[in-house]
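What follows is an incomplete set of chains from the complex, kept in their original frame.
The chains carry the letters A and B, assigned in the order they are written, with residues numbered from 1 in each.
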């Protein structure tokens, strides 16, 4: 899942470039910061409950 | 008697279908182009951005989405926050509009 993409593993961060549209990269109105926070939260949740991914990924 | 659909208008892709669903189905005035969704973007983030070969589907309702896009194309720049895509009276940083609570203000921003 995309949550496992660490933003830090991406060397150049094209969405930071001037003129870049954040929404081309981040869905749902996330920004780099809020996405990071969300991933951390998810990781913690998954760790605590042993739960994996939400529905959509599975349905495909 | 059959539904007359102007072939010209079928050239324009359907913004609702591009979101994922169009209630008009085969009778839609616009063209329904089958595409493949980017599952990274559905998850929330795709590192490929504009280079991605799958679709980063917008979920904003087309009219709102298009309004903003057209405004951006037309080079509309807000003189309050300096950002492109909206006018000052629609600006989230316009304190003149902030006499009510934040949530009320947000609803008022929605164009009819």
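Note that a contact is a pair of C-beta atoms (placed from the backbone, for glycine too) under 8 Å apart; a residue touches a chain by one contact, two chains touch by 3 or more.
All of these numbers come straight from a predicted model, not from anything done at the bench.
K.L.:
Each distinct protein chain appears once in the view. How many of each does the complete structure file actually contain?
P.N.:
Formula for all protein chains in this file: A x2, B x1.
Methods note: only the chains that are shown with their structure count from here on.
K.L.:
In angstrom, rounded to a whole number, how far apart do the mean CA points of chain A and chain B lie?
P.N.:
Chain centres of chain A and chain B, defined by C-alpha means, are spaced 22 Å apart.
K.L.:
For a test of understanding, state which residues of chain A touch chain B in their complex under the given definition.
P.N.:
1-3, 5, 7, 10, 14-15, 20-21, 23-28, 30, 35, 38, 56-57, 60
K.L.:
Would you mind writing out the residues of chain B in touch with chain A in their complex?
P.N.:
Chain B reaches chain A through residues 39-47, 49-50, 56, 58.
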